[in-house]
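One protein chain is absent from this view; the other protein chains keep their places.
Coming up: chain A.
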């Protein structure tokens, strides 16, 4: 009876904490947001179910082990088989599918009486954990049905809109989960061509791929960025893929490897639009001049929101007279700029706390 003893202890603790002995109806459905702080009991073995008060005698909590018939009032011990009450009503001697409560207290009329009361509500949902232990004797008339997708009781029996919405959400969630597991599967054994480590086995922020738009070689973000920022080589060398020497203008960070062209295009477009939503730190909403002109990935918008086309990059023209050199130089600037900016953008995205974002704003 040690289990009972500890249950009693729990009841006492609850009492001293000023907690109600009634079991929280939200807890029963698994959705109580107060958790430990809840005023109602989250201990189904000692608490009373709502609506039971009239039946449970006052000595239930005080002398649980001696007042045997009252154990019947612990409906949570009833196993989940549907219609168990009916079964026992029909055949009291049946040894199969009896609850602990029944073993202790024997099948009792209380049980039936309890459930045979007047219906509480015709509109309200049954608050008990589904499938409802009272089955067809439940005082609530509306019971959620099982959704086979998520294996939870969450489909309204008659509300078609709710059912459709839930099934759609379920499907969506399922697709996302599948996509994620595919992404993990195709990424998990990929090694970086620079450090030779398995990227998915790296720690924390190093666990990221650096995707080059113009070829399909695999690098971790940190390595490929470091390579592209190497000052000891010409830019035409460092902006090229270290494996195949195909040149790419920027590196796109990604949590997973992208295999197909569709996946990659989507990633690159998402990346561009994410950068395009951020104000350019050189343009300064019209107050400054962006050296990268309309080649800049960031937003050139005035304070009123109007997007401005600032034309081709200009800065290089002042530095160099020759047109050919100009183009080279612009490319070089762009390269450095993107790589550097990418990095900050990453910082921003991967940080959850506000302070880091505001650090970023300061840098801007």
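The working rule: a contact is a pair of C-beta atoms (placed from the backbone, for glycine too) under 8 Å apart; a residue touches a chain by one contact, two chains touch by 3 or more; residues count from 1.
FYI, contacts and distances are computed from a predicted model.
Name the omitted chain as UniProt records it, choosing among "E2 ubiquitin-conjugating enzyme", "Actin-related protein 2/3 complex subunit", "Vacuolar fusion protein MON1 homolog" or "Urease accessory".
In UniProt, the chain that is not shown appears as "E2 ubiquitin-conjugating enzyme".
Check the options A:193, A:213 or A:286 and report the residue that touches the missing chain.
For the chain that is not drawn, the touching residue is A:193.
Of the residues listed, A:143, A:166 or A:217, which one is in contact with the missing chain?
That would be A:217, which touches the missing chain.
Consider the whole complex, including the chain that is not shown, and state which of A:234, A:287 or A:306 touches that chain.
With A:234, A:287 or A:306 as choices, the missing chain is touched by A:234.
Using the document's contact rule, name the residues of chain A that touch the chain not shown here.
Touch with the absent chain occurs at residues 193-197, 217, 223, 226-227, 230, 232-234, 237, 240-243, 245.
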